[in-house]
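Left out: one protein chain. Kept in place: all the others.
Chain naming follows the written order as A, B and C, and within any one chain the residues start at number 1.
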Amino acid sequence: MSPMKNDKETGLTYWRSLEEFARTPEFQKAVQREFPGDDWDRLPPATRRQFLKVMGASLAMAGLTACRWPKEEIVPFAHRPEGRTPGVPEHFATAMELGGVALGMLVTSFDGRPIKAEGNRLHPDSLGALTAIAQADILQLYDPDRSRRLLLREDGQQYVKGWNDFEAAAAEYFAGDGTGVAVLAGASSSPTRAMVRGRFLESHPKAGWYEYEPISRDNERDGTRLVFGTALRVHPKLGAAGIVACFDADPFFDHPSSLRLAREFAAARHPISGAGARLYVAESSYSLTGVRADHRIAVPSSRVPVVLARVAHLLVAEHGLLLPAAAAGYAGAAGHEISEQEIHFAKLLAADLASHHGAGVILVGPRQEPAVHALAAVLNQVLGSTVGYTADPDPDRPSHIEAIGELGAAMSSGSIRTLLILGGNPAYDAPADLRFGELLAEIPVTIHLSLYDDETSRRCTWHLPRAHGLEVWGDGRAWDGTWTMRQPLIAPLYDGRSTIEILALTSGSGSTSGYELVRENLRKSVSASDFEGFWRRALHDGVIEGTAWETVNPRSNPGRLAVAVDGLRAHLGVAQPSADRPEVVLTADSRVWDGRFANNGWLQELPDALTKLTWDNALLVSPATAHELGIGDGEVAAIEAGGATIEVPTCLLPGQARWSMTLALGYGRTEAGQVGNEVGVDAYRLRTTTAPHVVSGVVVRPTGRSYGLATTQDHFAIDTLGFNERDRRVGDLVREASLDVYLANPEVFHEHEDHPPLISLWKDHEYEGEQWGMAIDLNTCIGCNACVVACQAENNIPVVGREQVLNQREMQWIRIDRYFKTEPGLRQDEIEDAEAVFQPVTCVQCENAPCEQVCPVAATQHTNDGLNAMVYNRCVGTRYCSNNCPFKVRRFNFFNYHKHLADTTMMQFNPEVTVRSRGVMEKCTFCVQRIEAVRIPARNDNRPIADGEIVPACAQTCPTQAITFGNLNDPDSQVSRLREEKRSYATLAELNIRPRTHYLGRLSNRADGDGPEGHGALHKEAESHGKEPA
Amino acid sequence: MSTIALNPVSYLDNTGNDPTVRARLVVGDNDFHSVTEKVCGIVEQPRPPKIWWAAFAASSSLTLVLFACIGYLVTTGVGVWGLQIPVGWGYAIVNFVFWVGIGHAGTLISSILFLLRQQWRTSINRFAEAMTIFAVVCAGIFPGIHVGRVWVAYWLFPIPNQMSMWPNFRSPLLWDVFAVGTYATVSLLFWYMGMIPDLASIRDRATTKLRFYIYGVLSLGWRSSNRHWHRFEFAYLLLASLATPLVLSVHSVVSFDFAVSIMPGWHTTIFPPYFVAGAIFSGFAMVVTLIIPTRKFFGLEEIITARHLENMAKIMLATSMMVGFSYSTEYFMAWYSGNVYEAFTFLNRAFGPYAWAYWTMVTCNVLVPQVFWVRRLRNNTLMLWVASILINVGMWFERFVIIVSSLSRDYLPTSWGYYRPTAIDVLTFAGSFGLFLTLFLLFVRFLPMVGMAEVKGVMPQAHLDHPGHRGHGDYHGDIAVREVDV
Amino acid sequence: MNEDKSNDIFIFPKWTWVLRPAVAVGALGGVLYATVVVTFGFSPKATDVGYEPVQPVPYSHALHVGQLGLDCRYCHTGVETTAKALIPPSQTCMNCHKAVRASSEKLIPVFESYSTGMPVEWIRVHDLPDYVYFNHSAHVRRGVGCVSCHGRIDTMEVVSQQKPLSMGWCLDCHRNPERHLRPAEYVFQLDWVPEEDQLVLGRRLRETYNINPPQDCYTCHR
Partner (left out) sequence: MSDRTPNTGGGESIRLHGYLVAFDKVDELLRGARIVRDAGYTRWDAHSPFVLHRLDAAMGVKKTILPYIVFLGGLTGAAAGILLEWWTNAVNYPFLISGKPLFSLPANIPIAFEITILFAAVSALVGMLALNGLPRLSHPLFANRSFKRATDDTFFISIEAADPLFDRIETRRLLEEISGRAVEEIEELP
């Protein structure tokens, strides 16, 4: 369309102006400038400079004022779209779909390039927060390794094709009634896709439709089917819950609405306003939820049902709970040998559940069999738990494992001639026993739509570049069904197309423009008088109010229940893990999920919450088990299961169930891209249709070879001296007390502080005006890493790679310290279990900052609003400040980490933050750019800055709102009030450094009253600490 | 010759300890002229001995390695070293402190021993001062190249600029810049000034125009006028009395780099004396290491006598005890202060991951020098030489232990680390030895390595009652003594 | 000894006496020279001021602002509200030039840009380093006139850099803003001169608008 026309039409609706702005010549020119064909690395530096603030040479010359930096050009619009001011960021609501659930987000776009994703406050699963993975997805948008063209692979040859070629070919492939045609798609909740799918199956009635997701909650779904006769979706509500019992479940991580659940639980945990929730966890490996638990036992995944069954038994036997007749068998199902510890746990839990009737909830993890879910469902029913149900959006869908199995069968039977794979990467992540990769080769025509030319694409005849989620029109539904809109933030960088577009194309009728399809579908499904207005509103909010599904009140179905009981009985029958037949639990990875994010540097370098491991997956084993298996920390172990053998480095981790080992999926990719190739070990090789989650009876052998695992913290296993010291210090660094002790004696967190009054030798500086400070609540922090990624995206923090991490040169400004509290007196290799705690640490902005006085060039000094300013362009890089930082939160650019960055990747940079070059120190700035962004306009109109107006990236995205930022000189600001709380303390305060960041002590709420071991440690620590002079 | 009678072993041996007899500082049958001959001869010989060439070839190629490493470092980034967070200072700063320490012997000998009227200094002070300067040159390189952005390192100096920024004078690192800078300058002045009369000797013996002009210009037209000597001696005395506090201040300031921080293992008040003692210790060790071969190859045993070596051995023994005392004091304070972090740091030194470095240090610095208690051992040149080398090793490890082991485990256990040097680290360090030796070899080749004028001043012939040794030398060199005329 | 070897004797020529004064003068002069070079030679006053690149379109501020009296904000629309003053889109030029001088070939780049949509590539004159975050609105809204940093643009045929734009220069004003403050209504009036003494006026304005320019590093560097 002509620019003039464009200008007339645009306006009021910025989404529209964006969409068309993307088509306008000047944007095309911009794109040309940024992406001149495939000529990625041969761009003159000047062009980059126009686009972003990359320092490079000019920084080096900053000192020599005699040099004038290279000539810069200003490239104004020829026609500036109305409502757009260059250099002023805009926000657009859109969503990301993972595993068939849409997560709403708000994306910041700067001069037409999306630079940061945050949560959409209006979205039920986000509530303003966003997971680490969803935030990092924006890096994938700019990934230079993404495929840029259609490829046709025939008889060993590879041809570059255009869309028109494919359209021609498709017309032929999808001509008939669909006989011999099969579609393999990922799970999706998109109503539009459902519509297009319908259209496709209409025109190809004989075509087969299969949906596969490696990671799903199908077991839960099937569990409900067992109990209620029909598939339902489970909606636990933690806000009101007094007792939360998790059996191999990690609601804070792998649940689609983990953000909401975490938020609810945090509220319930509040010492004053909270419901005083108590968290029980029985799991085989430490999870985020497990760390937060008040009572946690490590039980092999295949033993978890035993414990649950015992709870059921106790509830019936000792607390007179009445199960439905058909389910009565459950109570009896608990006849298996069970340890003291497990009984103790079961007893406490049963008692609590009984006493909290109507205020408890039992959650079972996706890796547990449907029968176990069924039991939980029954118990929740009779306990009147805080669980809601809605109908499953696609109740007749077979489980993903079944689906892929059926497809496999169909393929080997030779009945499929054309296979269309929409997204996904089955050649890599389908169960190993299907040999999916090999099957693909036998299908005449295989078409793969994918972001990357990946393992599957390489085995298909056609590879079609897929548009990234931020490039496409679309929609989806939240976990609770809320209708969620997706709009493009930028025109497809690599000429990709979306799933619905391809599906529409192959269905052979109707429009193939995503934009049209989404509108058409929406227009059909809603009755809005003024559709345009409605549409605009929907895009603005990102969600459509009141579209959540009706909650249903299901009644259990006796017939099915009997089946469930037998199922459980059978399941309990199988032998338990032991020295000669340990189990390996395959889990979704906290960073690369099922492997689809393997080429994402931010995620690869994101330290796993518990192991602090980056750039690898490892076999998690408890120190004691490892000792008995004769495997050392970091030693490569050979795992034999079924036919397959894989070799993977071990990582010792307490809290790992005996004879149970955990291995994350998603690694060992071969065609992921430069970042993700050959990182870690492919655990899918152990995964079969029969045992997709827990592989029992494996053989584990040490190989004697050791492997350097790149962790951002010291390994759990270190020399005894350091080990004991670490144990001794934890109590004082991360203070913890049990809830009732705290309520009885609020001073408990300070009782053991004993140092001389903190007086300076000089007259203290008076800080007037706004004084920024932070409070971090250790009681609600769940260590989910969202803040780490948020900070990385906001502050242009480089990815440094495995080698550098190995040498402790990681750059993240926030690190989440993880401590284990072991029982005193145990040898390291005797340790089985240990309590874990998290403490987010970033620059605490000391008022008497040790780093400042030692800098010879005053590159770090204090601002009047109390920030510890780090001035990159003044820094000469002596690293003295870092040496003198007691928190070691300063990060140094040992090399120019941006040197080899693709220009696309640089498009993600936040122009409000300087990109640091080699040889300078950097650290957390309290997001000073966000402070300025609020302060300057406020000063312009002579108004004070309201509390909560400035929100640093970490605080913004924290799902539990554990981080609070504000003005300490304002007594009514939230942060001031939090610091008034008795839980508030400053780490290392005895050094008289006066940190601006305070921590709020951690509270435990154990049924048996006594505080966590850590509490004892606190005493122990404090006494010795008592003698310490500041 | 009573002293010779005491030791029939060799006429070279003047290590007698008979209090009634003053040992001679120059042995053998030497007069003023023979001293001149011996010392100038070395400079005047048309071509140096083969051994010199061999050594020079080796050391200069090592120097090239140094420059290669620096080039690589500057173009690539300090990441080529093993540095990381928490250990932000590694080899570079260790080497810096090591070299500065070595750079203390010379000025100490020439100033403090001068003020203390230790005449035996005269034979070795020129040599030691030269070594000092070369050591300081090596030391100066490291802080320069260890910064992340060498090209803006000039911001460390108060130069007016468009940013109207100044350095932060509160930073110990800046104190360091000034201390080491001053020390280098003053040592150079001191060294050069003392050399003027000897340069004049070479000038006056010059047989070629070139040599005459070069040494002529360098000696500034010195004509041994007593009126000049008078001011010269005053200037020398003043420089000595200025250099004495300076030499003590330099390593104190270096120690502030650590003492002023808040790191356990660094933040302690004993550092200044501890560092100074260590510096003298290592300085003398290095002098001995170099002087033993040198006096042998250039036949200077009569001037740099066994007694000189013995005295240095004694000083090393004394300073080794001081250093050892400091080590134990640190442990006492760690325990007595009740500071848990301090306490752990020192436990960690002795038994943590870096224990190997710690015990190497203790062995070399405290145990090895104990052999000097035995007279026969300390007078055994080979033994002395080996010991001095071990002491150098030990002193390098002392700095390594202080810097690396303290940093590697500080307050938060989550940020503990383990520092490993890279090949570049090691090569750079080796290279600095190359530079040091190269400069040193050039010195012995082209400059008078013994202060002839000073040695002559302490020879028997320099005194009224010559010949005869009774109590000679007990009053000369004393500014205060003025002859009363009769 | 040398007399054995030769009966020749080396001496320095008499003129070498100049050495002494030469050394003295050299030492003193050298120090002085270095200082002068560093303070003045390297200063942006010497290096940057007067930078006057040739622009693709010979746009004359002297004509448009000086003679026709266009307001700065007519083109630089962002200056009061955002960090950037904003260079106008070709569209803005065409508002008038559709009619005025519609045939002038000086304007061809603008016409082309307007029709093709391709931008005119202007050369940046006032170019701060990338690590400096300057905000126009923060200054303009507090009574710092355009002229303070850009000079008399309204008299320039070709725009050139008038002020050093160095950190020291910025700090001068942040330390004593009263030298540059003017009533809000005169901010865009380049030829405005105060009736009273600037310092008196400046102090009063500073008082009334409560202007305390921050001097923290973070004010400009992030």
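As a working rule, a contact is a pair of C-beta atoms (placed from the backbone, for glycine too) under 8 Å apart; a residue touches a chain by one contact, two chains touch by 3 or more.
This one's a predicted model, so the numbers in the text were calculated from it and none came from an experiment.
The chain that is not displayed touches the following shown chains in the complete assembly: A, B, C.
Among B:Q45, B:S61 or B:S224, the one in contact with the hidden chain is B:S224. Check B:Y91, B:F134, B:W155 or B:F256 against the missing chain and you find that the one touching it is B:F256.
The missing chain, though absent from the display, is touched by one residue of A:D616, A:E847 or A:E990; that residue is A:E847. The omitted chain makes contact with just one of the residues B:T15, B:T63, B:S110 or B:N168: B:N168. In the full complex, chain A touches the omitted chain through residues 760, 762-765, 847-850, 852-853, 858, 861-864, 994. Residues of chain B that touch the chain left out of the display are 31-33, 36, 158, 164-170, 174-175, 178-179, 181-182, 185-186, 189-190, 193, 197, 200-201, 203-205, 216-217, 220-235, 238-239, 242-243, 245-246, 249, 253, 256, 452-454, 456-457, 461-464, 466, 476-479, 481-483, 485.
Counting the whole complex, the residues of chain C in touch with the unshown chain are 2-3, 7-9, 11-14, 16-17, 19-20, 23, 171.
Definition applied: only the chains that are shown with their structure count from here on.
Chain contacts here are complete: no pair of chains fails to touch.
Here the chain at the heart of the structure, going by C-alpha means, is A.
Computed from the mean C-alpha positions, the centre of chain A lies at a distance of 59 Å from the centre of chain B.
Spacing of chain A relative to chain C, judged by their CA centroids, is 48 angstrom.
Each of the following residues of chain B touches two or more other chains: 161-163, 165.
Residues of chain A found to touch two or more other chains are 62, 65, 861, 874. Of all residues in chain B, only 76-79, 82-86, 88-89, 146-149, 151-156, 161-163, 165-168, 170-174, 177, 257, 260-263, 337-341, 344, 347-348, 351-353, 407, 409-417 touch chain A in the complex they form. On the side of chain C, the complex with chain A involves touching residues 41-44, 47-48, 51, 53, 77-78, 81-84, 86-91, 113-114, 116-124, 127, 129-131, 133, 135, 137-138, 141-142, 166, 214, 216-218, 221-222. Of all residues in chain A, only 3, 7, 24-26, 29, 49, 53-55, 58-59, 62, 64-69, 71-80, 85-88, 861, 863-865, 867, 869, 871-874, 912-914, 925, 928-929, 931-932, 936-937, 939-940 touch chain C in the complex they form.
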